[in-house]
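Notes follow the structure.
Apart from one protein chain that is not included, each protein chain of the complex appears where it belongs.
The letters A and B name the chains in turn, as written, and every chain counts its residues from 1.
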Amino acid sequence: MTSSTPGAPRSTGHIVDEDATGIPSFEAAGGDWSEIAEEAARLGEERIVVNMGPQHPSTHGVLRLMLEIDGETVTEARAGIGYLHTGIEKNMEFRTWTQGVTFCTRMDYVAPISSEAAYCLAVEKLLGITDDVPERATVIRVLMLELNRIASHLVCLASGGNELGATTIMTTGFTAREEVLKIFELITGLRMNHAYIRPGGVAQDIPPGALDTIRESLVTIRHYMRQLEDLMLANPILQGRMKGVGYLNLSGCMALGMTGPVLRSAGLPYDVRKSAPYCGYETYDFEIPVADTGDAWGRMVVRIEEIYQSMHLVEQTLDRLQASGPGPVMVADKKIAWPAQLAIGSDGMGNSLDHIREIMGTSMEALIHHFKLVTEGFRVPAGQVFQSVEAPRGELGVHLVSDGGTKPYRAHFRDPSFNNLQAVSVMCEGGLLADVVVAVASLDPVLGGVDR
Amino acid sequence: MSDAPQEPTSGSELEAGQDAVSAGGRPPLDVIDVRTGQFGASGSGDTSGYGGLVTTVVLPGPTARPYGGWFDEVVDILAEVLEESGTPFDAAVTSVVVDRGELTLNVAREHILAVCRALRDDQDLRFELSLGVSGAHYPHDTGRELHAVYHLVSVTHSHRLRLEVAVADGDAHIPSTVAVYPTHDWHERETWDFFGIEFDGHPALARIEMPDDWPGHPQRKDYPLGGIPVEYKGATVPPPDQRRSYR
Partner (left out) sequence: MGIEEAPSGFLLTTVEDLVGYFRKGSLWPVTFGLACCAIEMMATGASRYDISRFGMEVFRASPRQADLMIVAGRVSQKMAPVVRQVYDQMPEPKWVLSMGVCASSGGMFNNYAIVQGVDHVVPVDIYLPGCPPRPEMLINAILALHEQIQSTPLGVNREEAARAAEAAALAATPTSHMTGLLR
């Protein structure tokens, strides 16, 4: 079957319609670039619009950049998003409050725990049980949030290095991240998209021996961090490509509503963990790393420093968990708490045999209660809240409206990447084409959060 | 027989959008919906009794002073600044709601720019950072169906507040606040894309998440979820929005 056979698949042709009349457009088929360049020169076209399309190795996901270039200089840069729009917010309106966690966790898939934490804190605010969440659950939440921050920054540094052509940075960063993923798998059962933080607490307690495993992993991560620092901080190529690139000063950041490492690289030490603390962050000892260069290099340095601060926080949580001993990890109110105290069984799946024995053998009421809690879910009093957390990318806000029912009436996630991506135009216009890649990498957008 | 209209006294007699069950001077309630039936079959064949339940959905209404904490001070300063610049406070801010530790100002759409400017520029308010605009759709709250919600943060004073502008479905126009907070550029585009609220004065109000030629505004309540029936071995299950569910 060849492409001339009727009905056989043919490649999608170049679209030329009435919107494109008068504008010369070229489609490169491979091997013909010199002819296209000659043709463009003959037509006197000096400005070319290049589509860095949704499928591209270095756009951090399905981001479309429309760049008008004049030689190597970018004169106009526009970002097109929406290629990963999943309708998560609308889908959450048809699922119970607890099922909403599994949906919101898949928005920012590199830092799923942050999205879960923000959502669950918002639900708890609506329920009014913020103070009733057990201490152990709160400390475990901080542990998971900071581990997630380490993993997310490692992805940013690793993929940033990869896009600049330094593949060893990518392999080192991802190997370090594997240590964190092993811990996540040990505690939650999954490497990504955990749905571990639930309204009222966490899904299950950390297994015995996990604390020592985490301490060992921290040692390994520090070892990989030393390797990464050797590769990155004194590297003249990285310095040349990142210093002065993607510059956005403080007034630009504030006008565009930037938060996270981008804002902190411009000199403002704004961190939600310090300014509007949640999960007991005011009781931990940590610092906010700040740079004053406002460029991609400053952001990279800030992220590396934040990894160290997060490891310090993880050690503090491990000490607290060790000192406090076993305890409940779900709120005591049985009308809200997830019915079964889950534990990972021999088949790797979460179940709780004692609980099943009780509801199937002993108590009909317990069975009905379990059934109603899982299928109907709990009801949340009507009202609206806004809860922010400091996600690795910036301030993640959740606007949650309840109508008194078992499902969210409206869940809106103010994702930091959605906001930060507006700076692409400001950062890239006037710079070189190669700097676009560096600037976008320094913003660290995750398109799942951008498009939701 | 009294000539005064009988005030509704039970949930089933309240209609959505109607303010107040006045019960001896308590603040009025913000009724957004009255629902009959709670689960399962509707229309016929309901033996569970759920079908007869009537639920009144009430969001927290305006709060009476004192609001508590720093809320009073901020509202007073805002009133002062607005009056000085010629905007009557009661016309601009229609009501103040304090609920669950958060301050919400319901703002009339004509004055949203003035309120935003006052909040951003006055040194005692200094809400420099805006976390964006989003929408909400309350289809049964006639006359105020579409809400645009702004969340503002004061980095200097560590304050957070919410502005809410409500517009009717047929006339969903709100002045664009991009001139005050440039970050609202993409947020307003997203709110237009998902709810159909038009922001007048926005530099380029176009679809951002959905394809450019997509019809309809997906996150409105009258837009279906759009799923397909799920096929199992021997059965099909309808998509999530068409299954029986607790309302």
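As a convention for this text, a contact is a pair of C-beta atoms (placed from the backbone, for glycine too) under 8 Å apart; a residue touches a chain by one contact, two chains touch by 3 or more.
Since this is a predicted model, take the numbers as computed values, not measurements.
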Would you mind spotting which of A:T86, A:T213, A:Q227 or A:S425 touches the chain that isn't drawn? A:T86
Touching residue (missing chain; options B:P139, B:G196 or B:G227): B:G227
Omitted-chain contact residue, chosen from A:E76, A:D132, A:E178 or A:E376: A:E178
Per the touch rule stated above, chain A touches the missing chain via residues 9-12, 30, 53-57, 61-62, 82-88, 90-91, 102-103, 106, 109-110, 155, 159, 170-171, 174-175, 177-178, 181, 191-193, 447-448, 451
On chain B, the omitted chain is touched by residues 210-211, 214, 218, 223-228, 230-236, 239-240
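To be clear about the criterion, only the chains that are shown with their structure count from here on.
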Quick one: chain A and chain B, Cα centre-to-centre, how many Å? 27
Can you list the chain A residues touching chain B in their complex? 81-82, 85, 87, 89-91, 94-95, 125-126, 128, 254-259, 268, 270, 275-276, 376-377, 382-386, 388, 395, 397, 399, 401, 403-407, 409-410, 412, 414, 418-419, 421-422, 451-452
Residue positions on chain B within touch of chain A in the complex are 32-33, 55, 57-60, 99-102, 104, 128-132, 134-137, 149, 151, 155, 158, 160, 162, 181-183, 185-187, 190, 207-211, 218-219, 225-226, 240-241, 245-247
